[in-house]
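Of the protein chains in this complex, one is absent; all others appear in place.
All chains are identified by letter, namely A, B and C, in their written order; residue positions are counted from 1 within each chain.
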Amino acid sequence: MAGSTFGTVFKIMTWGESHGAGIGVVIDGCPAGLALCEADIQAYLDRRRPGQNRYTTARAEADAVEILSGVFEGMTTGTPISLLVRNQDQRSRDYGNIAELYRPGHADYPYDVKYGFRDYRGGGRSSGRETIGRVAAGAVAMKLLQELGIAVRAYVSVIGPVSIDRSHLDFSFIEKSPVGMPDALASERAVAYLEECMRAQDSCGGVVECVAEHVPAGLGEPVFEKLDANLAKAVMSIGAVKAVEIGDGTLVSGYRGSENNDCYATDENGVPRKATNHSGGILGGISDGSPIIVRASFKPTPSIAQPQSMLGRDGKCHEEAIHGRHDPIVVARAAVVVEAMTALTLADHLLLAATSRVENLKRVYGPAR
Amino acid sequence: MAGSTFGTVFKIMTWGESHGAGIGVVIDGCPAGLALCEADIQAYLDRRRPGQNRYTTARAEADAVEILSGVFEGMTTGTPISLLVRNQDQRSRDYGNIAELYRPGHADYPYDVKYGFRDYRGGGRSSGRETIGRVAAGAVAMKLLQELGIAVRAYVSVIGPVSIDRSHLDFSFIEKSPVGMPDALASERAVAYLEECMRAQDSCGGVVECVAEHVPAGLGEPVFEKLDANLAKAVMSIGAVKAVEIGDGTLVSGYRGSENNDCYATDENGVPRKATNHSGGILGGISDGSPIIVRASFKPTPSIAQPQSMLGRDGKCHEEAIHGRHDPIVVARAAVVVEAMTALTLADHLLLAATSRVENLKRVYGPAR
Amino acid sequence: MAGSTFGTVFKIMTWGESHGAGIGVVIDGCPAGLALCEADIQAYLDRRRPGQNRYTTARAEADAVEILSGVFEGMTTGTPISLLVRNQDQRSRDYGNIAELYRPGHADYPYDVKYGFRDYRGGGRSSGRETIGRVAAGAVAMKLLQELGIAVRAYVSVIGPVSIDRSHLDFSFIEKSPVGMPDALASERAVAYLEECMRAQDSCGGVVECVAEHVPAGLGEPVFEKLDANLAKAVMSIGAVKAVEIGDGTLVSGYRGSENNDCYATDENGVPRKATNHSGGILGGISDGSPIIVRASFKPTPSIAQPQSMLGRDGKCHEEAIHGRHDPIVVARAAVVVEAMTALTLADHLLLAATSRVENLKRVYGPAR
Partner (left out) sequence: MAGSTFGTVFKIMTWGESHGAGIGVVIDGCPAGLALCEADIQAYLDRRRPGQNRYTTARAEADAVEILSGVFEGMTTGTPISLLVRNQDQRSRDYGNIAELYRPGHADYPYDVKYGFRDYRGGGRSSGRETIGRVAAGAVAMKLLQELGIAVRAYVSVIGPVSIDRSHLDFSFIEKSPVGMPDALASERAVAYLEECMRAQDSCGGVVECVAEHVPAGLGEPVFEKLDANLAKAVMSIGAVKAVEIGDGTLVSGYRGSENNDCYATDENGVPRKATNHSGGILGGISDGSPIIVRASFKPTPSIAQPQSMLGRDGKCHEEAIHGRHDPIVVARAAVVVEAMTALTLADHLLLAATSRVENLKRVYGPAR
């Protein structure tokens, strides 16, 4: 139990269900002296908000955030920052058979076994709305990272059979792409593929890639709180993620050592650097100063309009269709969630690694008196 | 800092360096009343021990484990179980240029940046010997799982270009295979490929797959301590792992919803079950009662005999070769490590999930007095 | 940083400042299946509410609690329970010199040194209003304890020179006493003493005692998470507490072993029991089945109307008085806070101790399949 906390020193606790009063998060351990206002957070929430185009659900939610504590005169005070997003679209409706059926690909069955019953309205705690807490907290982490010069960006790299072409990346296109891809051509093809899936009353999977730049070398706490281990946990904890890769990821199983090792070479300024970045910026679980690269494979949205064989609470199989409108893909709205979880992980590790040397403590506390 | 603890209620702390006095682990939170002796643990350590064949390092270590506490009259007492494996092969030798060079693919550079210096003898804490603590603790977790009827098994599924053929799996062959594969033909091809790599003074990557059977539904604590999130962390924390997959893993990005959803169907006994297991036994971060499937992609051993361009502490690039003998693959000896990390994760989740309902507490403490 | 979390498995995170938008708490890890409604919580909040009589501050706050998540159809679902109490009395006012002065006995100076600045409005996070989160969460813990037959009750035992007479305790009087004492005569004397203090523009200290009955033997996790250790932490974390005692507390330093040991004797039913309870229900850090007794010494309210020498942010001493109306004692309203912290500690330990034996796991998960 008690699984809604993330982080050790920069720590968050999220709460809320799809059709309850609201969704929120408390951020505890954010250093004092960070400029923060609601608009900083709203910008990220708007990126994950539904109803933006025909590939995301039509649920109309403003998802407006309120800062309830921890900020005084525009600055974080070092005390817990409580953020609240009220649910608006809680209209009582007929959940029909949902309460009595376990939908394939959904968490209905395990929730019922675990807790004895569940809040079946809109998926309850296992709804995608749960990610609001992650994104809101991630926005605060991002502000802290920016203060230290670190940039984090996530985008969609794969949708079904369509991948971005890495020789034609255009990050300015991400916001224009209805599916969040940094490649106009791939985006167009992905949209065509999505339309086809929707006509077939089906959904499809995809990949989100996240890159963190200017992360100082030295973050990560061997041997269990390694930076990659915590990124893997952070990203795998997002609903629908089935694989997490760092750097070249699954490809490394086919590499030889001479291909995979990032040798050093002097750059144009005569500074020695890793000539390649197969490692994705992490060696031995510690950041190595190169860009950190994380990739998450998302399964297709499990809610599809086709009839499927579901398990009933009565112990029998039922051929039923799931009504309502659902995103045909998860990835478009999930990119900002991956970004948030990456930012939260980095923020926590920045704080953890700050005390790795006696010398650092002396920088903070001054010489012995 | 303080990254050597794993688990919340079934908790371990590992310690030790490659060329220090020894390697060990303390297991805290193991329930009382579990039969345990050194032979139970030694069996697992023997599986990861070096020097077993020409694809593992020649370092001669008995790796004999000693139980220092927590067991009385053959049973765990509920107090911490301290396990010690003395290092034997600590002969003073010439580490040559290692102390002054950052080897490609190794953690040398990030360790130095993080801590200001490092124990460079044999990789220090980032050595593969660190996994002794994991495997020893995993053996204890495994005993607990067995007591509850749970079985966990890991094996090598890929080495370089060679994959096992899932239509010809023979789990009894794993121990006979010099590379730990449950498929005689694949094993033979993998060995041939390895020989080729070794002739080319190179190493190669691979994949370990782990299956846990008879895990009760209901394990996993949403939304951050989900079972898959913690398995991802557990497995990604093993040195050389660059990707973790659950169930169909990266494949899901190419699936449609209708392909990926595990529909229900009645089995031969008329009991409804998931007809497929694309989910790998986990839905919404909670075990669903099906076998749990985890896969880890390991990079090739970074130590290769070819000269490589390394970074020196002097800030210059040096073309040097790494001397000594190294495993050409990691996976053969790593399978038992993946198994251990999976067992540790499941043991902790069994304890965590035991209190998910008020009703469970009443079963433990009896009715209100 | 990140100090606003309490508990390991039954875990809470509180947030909120005196003059921010509100105060709240998220409870994570409460087992599913507990009947819970807002009235259950409100009853406890009403006991700590200000403005009840002339010995508590006149601040008019309804302190009405809203359950934002974690409860469905009147039952806890196992997901985080978020509780919100809006601050009403936030009227903008002149904080005068408070922002520039460090008040004696208050946390002003350490907060400023730690965080660089502080929310000086009404004490910010160090205000007594912070305890609303504790009390609200404690109410939920109390409901869980009651379900298992455990009763927890706190009351005031000392105010200044006045102590309750243990031969005349009347627990039904607690609610009638304006100072929360279970002894009519002592209450009357305490009130007289308080009036005297108030006339002298002064405040006074006191003691809260808390008793937990029907706690099963076996709670407490040696050697650092002992039940008494966690009770000490829980209670000492309440503002103004300067001492925590278990059982006979400080008196034991003057005892001989033969006086302090609780020998066993058969009771009227022939059942052997501890004949005395000097230990306060805890031996070796584990509950022994006898009533658990905790005592907290509270310092006098530091805000007094007399002029005092304060430190200014300008580095100079200033003779100033603190304006406004303040409780002359803390203990009357603090009893429910001690009760809450005791309940939270016990709830967490009930969950932790549920997995102390392999046998308990079998009771929860059934025999090995």
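Rule of thumb we're sticking to: contacts are C-beta pairs under 8 Å (C-beta built on N, C-alpha and C of every residue); 3 or more make two chains touch, one makes a residue touch a chain.
Because the structure is a prediction, the values reported are computed rather than measured.
Contact with the chain that does not appear here is found for just one residue of C:45, C:144 or C:232, C:232. Touching the chain that is not shown, out of A:123, A:222 or A:302: A:222 (per the contact rule at the top).
For chain C, the residues touching the chain absent from view are 1-6, 14, 102, 104-107, 109-111, 113-116, 125-126, 130, 158-161, 197, 200, 202-207, 217-226, 228-237, 239, 241-266, 272, 274-275, 278-280, 283-289, 297-304, 306, 308-311, 315-317, 352-353, 355-357, 359. Mapped onto chain B, contacts with the missing chain fall at residues 1-5, 7-11, 13-17, 20-24, 26, 28-33, 66-70, 72, 75, 77-82, 84, 114-119, 121, 124-125, 351.
Residue-level contact of chain A with the missing chain is found at 8-9, 29, 31-34, 78-79, 144, 146-149, 214, 216, 222, 350-352, 354-365, 367-369.
Please note the rule applied: only the chains that are shown with their structure count from here on.
Every chain gets a centre from its CA atoms, and the centre nearest the mean of all protein CA atoms is that of A.
Per-chain Cα centroids separate chain A from chain B by 25 Å. Contacts with at least two other chains are made by residues 8-9, 29, 31-33, 78-79, 351 of chain C.
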